[in-house]
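Omission of a single protein chain aside, the complex is shown with its protein chains in their original locations.
Which chain is which? They are A, B and C, in the order written, and residues in each are numbered from 1.
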Amino acid sequence: MSDYDLVIANGLAATATDTFRADIGIRDGRIVAIAEELEGGARTIDATAKLVLPGGIESHCHIAQESASGIMTSDDYYTGSVSAAFGGNTTFIPFAAQHRGQTIADVLKTYDDRAAPKSVIDYSYHLIVSDPTEAVLKEELPAAFERGITSFKVFLTYDLLKVEDEQMLDILTVAREHGALTMVHAENNALIKWMSARLMDKDYSAPKYHAVSHPRAAEVEAINRGIALAGFVDAPLLIVHVSTEGGARAIADARREGLKIYGETCPQYLFLTSEDMDRPGAEGAKFCCSPPLRDTETQDVLWRYLQTGGLQLYSSDHAPYRYDETGKLVHSKDPTFKQVANGLPGIEMRAPLLFSEGVRTGRISLNQFVSLTATNAAKMFGLHPQKGTIAVGADADLAIWDPDETRTVTAGGLHDNMDYTPFEGLEVTGWPVTMISRGRVIVEGGELLADAGQGTFLKRAPHEPA
Amino acid sequence: MSDYDLVIANGLAATATDTFRADIGIRDGRIVAIAEELEGGARTIDATAKLVLPGGIESHCHIAQESASGIMTSDDYYTGSVSAAFGGNTTFIPFAAQHRGQTIADVLKTYDDRAAPKSVIDYSYHLIVSDPTEAVLKEELPAAFERGITSFKVFLTYDLLKVEDEQMLDILTVAREHGALTMVHAENNALIKWMSARLMDKDYSAPKYHAVSHPRAAEVEAINRGIALAGFVDAPLLIVHVSTEGGARAIADARREGLKIYGETCPQYLFLTSEDMDRPGAEGAKFCCSPPLRDTETQDVLWRYLQTGGLQLYSSDHAPYRYDETGKLVHSKDPTFKQVANGLPGIEMRAPLLFSEGVRTGRISLNQFVSLTATNAAKMFGLHPQKGTIAVGADADLAIWDPDETRTVTAGGLHDNMDYTPFEGLEVTGWPVTMISRGRVIVEGGELLADAGQGTFLKRAPHEPA
Amino acid sequence: MSDYDLVIANGLAATATDTFRADIGIRDGRIVAIAEELEGGARTIDATAKLVLPGGIESHCHIAQESASGIMTSDDYYTGSVSAAFGGNTTFIPFAAQHRGQTIADVLKTYDDRAAPKSVIDYSYHLIVSDPTEAVLKEELPAAFERGITSFKVFLTYDLLKVEDEQMLDILTVAREHGALTMVHAENNALIKWMSARLMDKDYSAPKYHAVSHPRAAEVEAINRGIALAGFVDAPLLIVHVSTEGGARAIADARREGLKIYGETCPQYLFLTSEDMDRPGAEGAKFCCSPPLRDTETQDVLWRYLQTGGLQLYSSDHAPYRYDETGKLVHSKDPTFKQVANGLPGIEMRAPLLFSEGVRTGRISLNQFVSLTATNAAKMFGLHPQKGTIAVGADADLAIWDPDETRTVTAGGLHDNMDYTPFEGLEVTGWPVTMISRGRVIVEGGELLADAGQGTFLKRAPHEPA
Partner (left out) sequence: MSDYDLVIANGLAATATDTFRADIGIRDGRIVAIAEELEGGARTIDATAKLVLPGGIESHCHIAQESASGIMTSDDYYTGSVSAAFGGNTTFIPFAAQHRGQTIADVLKTYDDRAAPKSVIDYSYHLIVSDPTEAVLKEELPAAFERGITSFKVFLTYDLLKVEDEQMLDILTVAREHGALTMVHAENNALIKWMSARLMDKDYSAPKYHAVSHPRAAEVEAINRGIALAGFVDAPLLIVHVSTEGGARAIADARREGLKIYGETCPQYLFLTSEDMDRPGAEGAKFCCSPPLRDTETQDVLWRYLQTGGLQLYSSDHAPYRYDETGKLVHSKDPTFKQVANGLPGIEMRAPLLFSEGVRTGRISLNQFVSLTATNAAKMFGLHPQKGTIAVGADADLAIWDPDETRTVTAGGLHDNMDYTPFEGLEVTGWPVTMISRGRVIVEGGELLADAGQGTFLKRAPHEPA
């Protein structure tokens, strides 16, 4: 056998199903050999006592994206991808958001310009479709699918984004016909607006009332509706950021009936609660996201759905707005809950939190960790087998974890462009210490070794129902 | 890299999660390298256009076992293992059945004598415990676990086998303490006896009334009870041969609540129905098994539970009784349903049927096929990572499948010691054409190349809840 | 004891809970005595071998009402009330339908003019609210409630009628504050429009495609949404004309959780199926109603929910459109399913069908029959104890049934202004032979003895959650 550009030696490797001690041989950016012992590496990294895992795939994050109300996220494709890489990821799929009136081609052009020169890891986009005109449905979306952008998100809430049920049926049908996957932010817009107005009327306006204004019923209703519509046209549908027991159960029930329904949850719903919003002054704003944080009982339930496959994805929903006048406080230093930009940062902490609280506590196996951080997303979004696993022929996207390293989370220790982290002060054990993207070491010894723009756009395959 | 004893070249390999084109290098009975290209094999098998899969693990079969009423199965460890091998399996786990009064040591001695000289593939046993005396619970079972026999089955039905609820609690507790897995044949004995007596009273005695005498309610009740007992002591429990929607749902519901409950179903419940028992004369006896065959609606439901993970195992429950005076007709040429030995043969057809009707129809993916035929059983029964996957360090137990070969099932074409197959006449596409056990080719070109007794007893690890 | 205007002697009387043999003494239009034997009646009707039941309350019917597209029902308050009376009813509550732009006062004025001079039985209205402006919500509806019109219906479907979710929340809240009951026609408008357009595109336009265009999913989705909204503001909600298992289950589940949700079904969903629409030419139009007819399996399910209290009301949804150019064929002699006015007549057959197929078959008790035809509606709609029962102090509204009289249903034998009945040819046993309204005999010997306009408007009490 010929030589390798790089050999990862002596580590304990894991896929979504297997855990094995092996050397991994890399050539031309791909894994070409997995063996008991490999020699002939131009470089060899000794991974003794380390875990060698597929690089994480962060499939839900907001990067260099203006919100519907015009606020730009604090992270661009450079800081966002760097933070992702330090958090164990080698691929991410931010959103390319259509604002009403825009063509899809324009949207993609905009995001190509933002991503290509900057990203240090491979990337794709999910489109956000807010204006499903006939041109969009018949020509522009199919063209995007053709380009390998085979998933897109719609919203059932937010006045500037939401699609109506009939549009949703059209969208789902187009997606089904082209093998694309529809993702949905499922909250009932009316319930939220109605409740928000009531709260504001009574001067319950502090950030913490954000949680009250987005009741569980709003999520459960919209998830049920989304399932009904997708089930009717037999199209796959991914419910993102599930935060309620009722929502998770509806998804699992639909799956049991044979529908192609998927669900995602996020670290904030596993590790934070609405009590975190009960901070003095405006500080609750740091914890405002939609759907909002819930309670510890719900955390337990969501863990169970992750464990038993009722929910398939675990993503950060990284939506970075600084706690300053560019972000959370853009409208006021003392904002009402309606003025706070929704979203929490978390791209770098997603995998470490799951490792520490999931694998080390025995809640999930190491293989389930791989599934939840990499493989399931790769399969869901048409990246497998190129991404999301350790197999011959796959891209050499690897995360070498030290399972025993303990760190205390601080905003300063993270690499995003944020001034706070909602996970401040947590103690976490297990960290990705060396990151390899297409065979190239991009993080090592706490240093970034990658160049802006070295990440590659990924043309993704159609969604295959699993 | 050094040489290999055997290289499987150019095949499309699959694990429970990945599918990749690679060469597989084998040395000393184990997989030592997986690479784009491997040279230096003492022998190389060209698997172009073939699938290279983990050898199947048949985890529910009755071999060289006397029934409680004394009838010996037609297959011994030679014919049974040969048939298993021709059906794509490299490991099987028959039962070592305690009859009341026997010590566990005696039982194991008996089965060691039956298995060791004869099996052509690796094997272990599940114990059957019918007499859970204090000695059995406190000393004999723990000793068996220590020997690596870390699972055992109990019955909630059959007068000569059944354990009472209080015994069940003791058994489950002992199992939990030692990391062993309890399996249960869950049917309500009273319902069956009561109904059987009523049927016999009215001369509804033909074999086909077997189905009526084992109503769905009997299974559902016993599954619910088993779950209640196991849940109470927080012990893992595997419900074997689930044949009802109510049963499957109870299992999936329990899992959703976080209980360590598992479920298995079998080919007969996916591919046959109770109408198959409606044959003239005694021929219905060929289709008598417990629980009995149900209907096509239930088949669809069981498929869905397999697809979505509500059921985790797919086993043959091979229980071979010939259609002659040594088996089905032992008591009479015109037996009543109570005189018919219960059980169907199927060890050789299990995997091919699932491939043909599952993978080729798109009902399940190739990776799910690997999970259901090999990986899940390996994990459930403490054989992983030695068995059940293709990974560096694993035993070189491989099945090379021709995905396009079509055969018509006939009893004569199978290698068990049976005179009929319930699947006679089915057309099946996809067959395991070359079988490799610990790096040694045991089936090739339709010929057996293995020696009786070359299979090895497997010391299994404790059960780990998944 | 003093004399009576009328004594009903020797009958077997029944209420929602009791069945008893007694004489009933009536004075000044009310029941003043119930006793083993009463003398001194100015008139005595001998009810030997007859049942004496509370007069039925028909709480869902469309009388003298223009549809949103402008077609007037064939029945006015004279023919409608006469037909109701011959069908065993002494009270009905048609709809007073707001068209967008109308004030509620104008609506009520219109219907007062239509009803007061004509109705032969007592009546009230449910409003239909299609334009919930602030004036309507804050002033006009409360004024109507004050007048004793304490229930109203909204639609989640039909472009000219539907209310949006946020309006629905406002409406439910106003209703809750005033003790009014919201009723809802729950079908998802988008699903229906989307499917209808698809069907028309492909020229599946015959009347029978009406059933396909209103899928079960549309009803189940809207019922779930209605429950979510009502549950959120803790307001009572009555789902009318439930036609699906999924809908009935959602209602029963909500009730089990303590929500004030109620459900109604109708004779067409118990006695007809979508196969009745499969008639040649335009005849399927005679069976077009919304939601559409379903299947026999659903019939069984709906019976069970009526039996066990999961559904509480049984109404005709009498919506009479003749099979001619004034009704079903108004747009064309060969109409598409979109051109057919939706609705079936049934006000006269409602109770007899339930008696014949419910009481006589043993599916329900005579007391359940009374509940479903009279008492439950009286309680739900604020008419109890004045109406809906046989008790001292109640209005003397009575139906004397001959439980053994068998008739064959023909359009000609009914008293509405229709030219067909969907129940043509059914044989029915048990008929109301004498009808008494406020102590006055209005039907006897097959003759109408009432005067147009003798019916009285009923000021209803607020809804009390049951």
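Quick note on the criterion: a residue touches a chain if its C-beta (ideal position, glycine included) is under 8 Å from a C-beta of that chain, and two chains touch if they have at least 3 such contacts.
Source: prediction; values computed, not measured.
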- Message: Counting the whole assembly, list the visible chains that the omitted chain makes contact with.
- Response: B, C
- Message: I'm checking contacts with the chain that's been left out. Which of C:Gly25, C:Gly263 or C:Gly455 qualifies?
- Response: C:Gly25
- Task: May I ask which residue of B:Met72, B:Ala116, B:Ala143 or B:Leu169 touches the chain that does not appear here?
- Result: B:Leu169
- Message: So one chain is hidden, and I want to know which residue out of B:His99, B:Lys193, B:His331 or B:Arg407 touches that hidden chain in the complete assembly.
- Response: B:Lys193
- Which listed residue, C:Pro117, C:Gly393, C:Gly413 or C:Gly446, touches the chain dropped from view? C:Gly393
- Message: Touching the hidden chain in the complete assembly: which of B:Leu229, B:Ala248 or B:Val330 does that?
- Response: B:Leu229
- Could I get the residues of chain B that touch the absent chain, sorted low to high? 164-166, 168-170, 188-191, 193-194, 215, 217, 220-221, 224-225, 228-229, 231-232
- Message: Give me the chain C residues in contact with the hidden chain, please.
- Response: 1, 15-22, 25, 32-39, 249, 252, 255-258, 304-305, 307-310, 365, 371, 375, 384-385, 389, 391-394, 466
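Just so we're on the same page, only the chains that are shown with their structure count from here on.
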- Task: Name the graph shape formed by the protein chains and their touching pairs; answer line, ring, star, complete or other.
- Result: line
- Chain nearest the overall Cα centroid: A
- Query: Taking each chain's centre as the mean of its CA atoms, how far is chain B from chain C in angstrom?
  - Reply: 58
- Chain-centre distance (mean CA atoms) for chain A and chain B, in whole Å, is 40
- Find the geometric centre of each of chain A and chain C from their Cα atoms only, then give the gap between the two centres in Å, rounded to an integer. 52
- Note on the structure: Contacts with two or more other chains occur in chain C at residues none
